[in-house]
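Following: one structure in structure tokens, then a few remarks.
Only one protein chain is missing; all other protein chains are in place.
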Amino acid sequence: MTTFEAILLTIVTASTPLLIAALGELVTERSGVLNLGVEGMMAMGAACSFAAAVTFDSTLIGVMAGMMAGALMAALFALVVLGFAANQVGSGLALTIFGLGLSGLIGAPFVGARRDPVPPVDIPGLSDIPFIGRLFFEQDLFVYSSVALTILIALYLTRTRSGLTLRSIGENHTSANALGLPVLRVRFVAILFGGACAGLAGAYLALVYTRFWSPGMTAGRGWIALALVVFAAWRPGWLLIGAYIFGAATVLQLHAQAAQFGVPSQVLSAVPYLATILALLLLSLRHGRAVGAPGSLGAPFVPDR
Amino acid sequence: MFSRKLFGAFAGVALAALSASGAMAQAKDKIKVGFIYVGPVGDHGWSYQHDQGRQAIVKALGDKVETTFVESVPEADSERAIEQLARTGHDLIFTTSFGFMEPTLKVARKYPNIKFEHATGFKRAPNVSTYAAKFHEGRYIIGQIAGKMTKSGVIGYVGAFPIPEVIAGINAFYLGAQSVNPDVKIKVVWANTWYDPAKEGDAAKALLDQGVDMLAQHTDSPAPIQAAEARGKFGFGQASDMERFAPKAQLTAIIDDWSDYYIARAKAVLDGTWKSEDTWGGLAEHMVVMSPYKNMPDDVKKMAEETEAAIRSGALNPFKCPIYGQDGKEIECKGNGALSDEQVLGMNFYVKGIEDKIPQ
Partner (left out) sequence: MRFELTPRTTVSPVARALAPVAAFIVSFLIAGFVIWLMGRSPIAAFDVYVLQPLSDPWSLQELLVKATPLALIAIGLSYCFRASLWNIGAEGQYVMGAILGSWLALKTHGTEAGFWVLPLMLVLGIVGGALYGLVPAFLKTRFGVNEILTSLMLVYVAQLTLDYLVRGPWRDPKGFNFPQSVTFDPSATLPPILESGRVHYGVFFAVIAVLVTAVILGRTLFGYRLKLTGDAPRAARFAGFNSRATTMAVFAISGGLAGLAGISEVSGQIGQLQPSISPGYGFTAITVAFLGRLNPLGILVAALVVALTFIGGESAQILLRLPLDLTQAFQGILLLCVLAADALVSYRIRLVTRGGGK
């Protein structure tokens, strides 16, 4: 394996949790709900998946538990913002704080436990293609799923009736309601989906990426996922690209150090964040203001208002 | 028993103040010992090892002690947590991170009858001792192992922050490697975190991608050594024995073992013999412990054991003179045949042969 291939592989695995979490949030936001609780749901996903995987000695059960935990957290959020029409920014933040705390309680007994690596799945034939073979066809299942999920969500949003419903609710919930569309029900499902994805991303971190659990291990990745959704202008295809660019920025700054350029490491560490701001800026320069943001994003929905 | 370093001015102040207070200690039947940790006890690195030390006190002294700890105390807001311990009847308080230095001194001034122990700092007071470990002794040994075992001739090092302790560690590691393999190269990557498993893992992977086949780390999680294991390369555990996370990759681990020191200090308070002092213990004092040498050929193992014995007996000092800076000039030797303690504790230069620059 060449160095270049190896670096690309590392980038793909570093980007995958960001992509999965961001995809979920994208669907939630497309329905018009802003959930800032991604970090908390992700932390819960990581803790619960690891606890379950160790207890039952099964990665599959762990993954399911992680998604369940994320979805349960999302359901709590949905209760507050849909049921009580509470402020979404505040509630999302509360969810993050709550999730970080609760995940600490759940994970504590599992500190020090470890899991064996999840073997990469080799697609016979394809993985023998020179260069791109190893890169594209010898990854773990999560990587394949994240790419598949991107395509499915893109198709769902643009090609299906239900996807159109979701989008029109996100664009303008008042007129969608007037048309008889079930605003709250669709949003509820979208929030749950977002939670399950965040939980899955957490499970990936705990079960594949680090293979042990530690407090605060999500380390701000939920926030990056939120940034990526805006960066991608709420489009799944761009999300894939954005996640890989961000992953590349984080990994390449480490390579820049190893290559001994002599630039202060803090400058290199700041590159991914500055790059995100720059990307957001360039994007809006090209497309004009607030590209692609769903019209009703973040506004509570109350009928007859 | 414990080697002592004296920092001119500070020690002078400390001694003067000590004689003033008169150390009117008396024996006690039962004491309360408190600990302030900078991270969660579950970090499996720094704070975890301090908590192992706490548990060792309980085991050794039984019902003569009661221990408490406060975890994840932010350095910028630690004064209150330390004072909370002081106010709740603790007789001896360990503050286990460099950033707790000023708050510890402030609280200590207010509670002159309580004994404080601050890890890795350099300011003392009549009721504040400092202690740290000579981790660089262990790093010299793992450097030798890496130098002997590397096939690519390039070894990697994941550092947390470019502070003197880490720099000294890198230098000791590289000097060890150079002593058995003069042409060996080292690549350093700064993770800019003590603890973020995914980021540390990424840093390790970046080094492995660049062709290193030996990986040392000075960050706290098992992620880097685990990355080495996944690639079939070798690594060294940090702070605690990480064999569980990398059974095939861990050649040995440098373990921070605070148990003996903590027990000794608690006993000193019980006996009324506690004095403010500065302790800098290494392999000889059992403050730095090497986990069993594994996954290596017998001759390498033998070499490592011999080096360990030589350092322990005092026959070998990793920073024995002459030491050359990156520019090839000899570093002034202020100690007795080796760099002085102050030179090691404040180290801010790389030795000759390291091609990287220290980030400023």
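Just so it is clear, A and B label the chains in written order, and each chain counts residues from 1 on its own.
Operating definition for what follows: contacts are C-beta pairs under 8 Å (C-beta built on N, C-alpha and C of every residue); 3 or more make two chains touch, one makes a residue touch a chain.
No experiment lies behind these values; they were computed from the predicted model shown.
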Visible chains that the absent chain touches, using the contact criterion stated earlier: A, B
Residue, one of B:Q52, B:Q84, B:S179 or B:S340, that touches the chain absent here: B:Q84
Omitted-chain contact residue, chosen from A:G70, A:P215, A:P236 or A:P294: A:P215
Touching residue (missing chain; options A:I61, A:L93, A:L164 or A:I241): A:L93
Missing-partner contacts on chain B, residue numbers: 34, 40, 68-72, 74-77, 79-81, 83-85, 87-88, 98-99, 102, 110, 122, 161-164, 192, 342, 345-348, 359-360
Residues from chain A at the interface with the omitted partner, ascending: 36, 40, 76, 80, 82-87, 89-91, 93-105, 108, 180-182, 184-185, 215, 220, 223, 226-227, 230-231, 264, 266-267, 269-270, 273-274, 276-277, 280-281, 284-285, 288-291, 293, 300, 302-305
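Here is the rule we go by: only the chains that are shown with their structure count from here on.
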Rounded Å distance, chain A centre to chain B centre (Cα mean): 37
Parts of chain B lying in touch with chain A, wherever the complex brings them together: 40-44, 72, 156, 162, 187-192, 195-199, 201-203, 205-211, 221-223, 226, 230, 244-245, 355-357, 359-360
Chain A - residues contacting chain B, complex: 3, 6-7, 10, 14, 104, 107-108, 111-112, 114, 117, 205, 209-212, 214-217, 219, 221, 250-251, 254-255, 257-260, 262-266, 269
